[in-house]
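One structure follows; several queries about it will come next.
In this view, the complex is presented without one of its protein chains, the others remaining in place.
Letters are used for the chains, namely A and B, taken in the order the chains are written, and counting of residues starts over at 1 for each.
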Amino acid sequence: MNRPSWKKLTERFIILWTGAVIVFLYVPMVAVVLASFSKQRYFKFPVPAFTDKWYQKAFSSLSVRELLWTSLSIAALVTIISVVLAFLGALAFARYDWKGRKLYQRLILLPIFFPQAVLGLAMLLWFSAIGVTTSWHTAVFAHLVWITPIVILIMSIQVYSFDPALEEAAYDLGATRWQVLTQITLPILSPGIISGAIFAFLLSWGNFPLSLFTTGADQTIPEWLYAKMVSGYTPMVPTLGSLTLSAAAMFLLVAYIIWLAISARRRRLDSL
Amino acid sequence: MAGTTQNSKLQWLRNPGVLAALPASIFLLIGFAGPLLMVGAYSFMPSRSFSLNQIPTFENYISIIHDSYYLSFFWSLAMAVIVVILLFIICYPIAYGMAKLFNKWANLVTALIAVPILISENIRLFGWVLILLKNGILDGSLQSLFGVSASGLLFTVPAIILGLVYVYLPFTLFPLVIGISMVPDTLKEAASDLGATRWQIFREVELPLSMPGLMIGGILTFVLVLGSLAEAKILGGQAIVMIADDIESAFTFAQNWPKGSALSVLLIALSGFIVFLLFRRVDLDRVIGRR
Partner (left out) sequence: MSDVNESFLELSGITKRFGDFVAVDDINLKIAEGEFFTLVGPSGSGKTTMIRMLVGMDQPSDGEMRLKGQVMNNLPANKRPTCMVFQSLALFPHKSVGENIEFSIKIAGQDKAARRTRVNQLMEQLRLPLSYYEKSVMQCSGGERQRVALARALAFDPDILFFDEPLSALDFRLRKALEKELKDIHRETGKTFVYITHSLEEAMVMSDRIAIMRQGRIVQVGTPHEIYNYPKNKFVAQFMGEVNTLAVKKSGKNKVKVVGGDDEFTVLDDLADFTTGFLIIRPEILKIGKAAAKMKNRIKGVAYNDYALGSRVQYQIIIDQFEEHWLVERLQDEPYEGRRGDMVEIGWQPADSILVSE
């Protein structure tokens, strides 16, 4: 028999299907970048003429700079705070055995399962009830409520595979608790911490539903995009969209290079 | 005594789980439980009040029953069911491939699928607007290539479904991958060796063993779609109103916090109940830690 077996056919189908879905995931982003170079005020395809004037406008615009700065400040603060909270939270989640852990594991993950828009509105009520005026500071708080559990989840995966005997061994060999933390625990868990930080930064950078209700008078890029999409479209929408998109891509690229450098060191050790 | 100070010192190495859990727990108590209680409290305030010092009432819940909100709940539930079914069909082959087939390519595929989660949802949905728009990418291509028009695609229910499937695909896929990789190949071989057919192996071995992953994927997606807002607004226009949309307009447009709170409470109760069912059946240590 010469025809390919059933197994081979399914394998081929799975590969093709996966490829198609990945293309499906990226098509809209390509569309946004394409539109950002279109000369027309309103998008039309095939694009009759290309231009970079929207980018020039964006770079010279003060309000765009302000949007970027607000988004960046929120994301940076969220990353730092959530990584610290989640590092400890993940140790409690996956490393230590303690009474109440199973309940903690479930409760701590609840915000992930929660509709973000409703969470944002609930925060709005909360801030007004305790008399806090909403601004980008309150948005940091709101982002943290949703992002910290996600980072805990990501870091936990790494923490689960961490052998507690490593800490005990270092302690037994004379290390202080601080030396155990800085020389054993943190370096071994660093891949999990780095991926947690990447997720924290980018999820905050791109978040819309929480920002919408908690930034008050300040505005982030996703909020601005939504406002302009729903009413008052300007050609700056695809331009700013592409800009945030490339910022995220750059961030990932840098993270990837750092990761390559770390694993190159590991490989150098391995090859000896 | 020296012994007692020694004991408390050693707790750092012995059982500091409680201490480690404290910061995040306290934070979420203030940042998550607090707001939820606030929503609960507001839902019993008279219509259009902006403070909590009124006499509690059930009027918001009663008016929700009398108004046509059941329609929004219906649409949200219907969307959630449809999207979860579609995503299972779309994701199962990919998840199978990632767990069993791709080997060293699996990391690349994971990265390619995870990256879009990190790009703002609004931008990606806007991309679909550009594609589906009259004279947009799809319509424009069809017109110039075949002279056929496909102009009425945007602002329809299928467009919303497309958006939801698009946005929540990774949330179904990744738990599914974990679920499927929890089934050792040897078990399937053993079942086949014992005379089971391909379908019997799937039903008797693969399905039950990968169930935790399937349940997490399905329920996570279900709950997220239930509370989704942007997809219906950006791609659906006025085609249908989902419940999160109602909640948002009650809070913002109608300036009726108690009504919005009551709707939120209902949505939270519905999602919470489903998540509770999930957590009762799934051991997180096993799924996340592969223990």
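One rule holds in what follows: a contact is a pair of C-beta atoms (placed from the backbone, for glycine too) under 8 Å apart; a residue touches a chain by one contact, two chains touch by 3 or more.
On a predicted model such as this, the values are computed, not experimentally measured, just so you know.
Of the candidate positions A:Ala76, A:Ile188, A:Ala227 or A:Ala249, contact with the hidden chain is made by A:Ile188. Contact with the chain not shown here comes from a single listed residue; of A:Asp52, A:Glu66 or A:Glu168, that residue is A:Glu168.
In the complete complex, the hidden chain is touched by one of A:Gln40, A:Thr176 or A:Thr234, namely A:Thr176. Against the chain not displayed here, subunit A makes contact via residues 163, 165-166, 168-176, 179, 184, 187-188, 266, 269-270, 272.
Heads up, the rule we're going with is that only the chains that are shown with their structure count from here on.
Between subunit A and subunit B the centroid-to-centroid distance comes to 16 Å (mean Cα coordinates, whole Å). Of all residues in subunit A, those touching subunit B in their complex are 11, 13-15, 17-18, 21-22, 24-32, 34-35, 43-46, 84-86, 88-89, 91-98, 100-102, 104-119, 121-126, 128-129, 141-142, 144-145, 148-149, 152-153, 156-157, 160-161, 167-168, 171, 177, 198-199, 202-203, 205-209, 213, 221-222, 225-226, 229-230, 237-238, 241, 244-245, 248, 252.
Against subunit A, in their complex, subunit B makes its touches with residues 12-13, 15-25, 27-28, 31-32, 34-36, 38-39, 42, 50, 52, 90, 93-94, 96-98, 101-102, 109, 112-113, 115-131, 133, 135-137, 139-141, 144, 166, 169, 219-220, 223-224, 226-230, 233-234, 244, 247-248, 251, 257, 260-261, 264, 267-268, 271, 275, 279, 284-285, 288-291.
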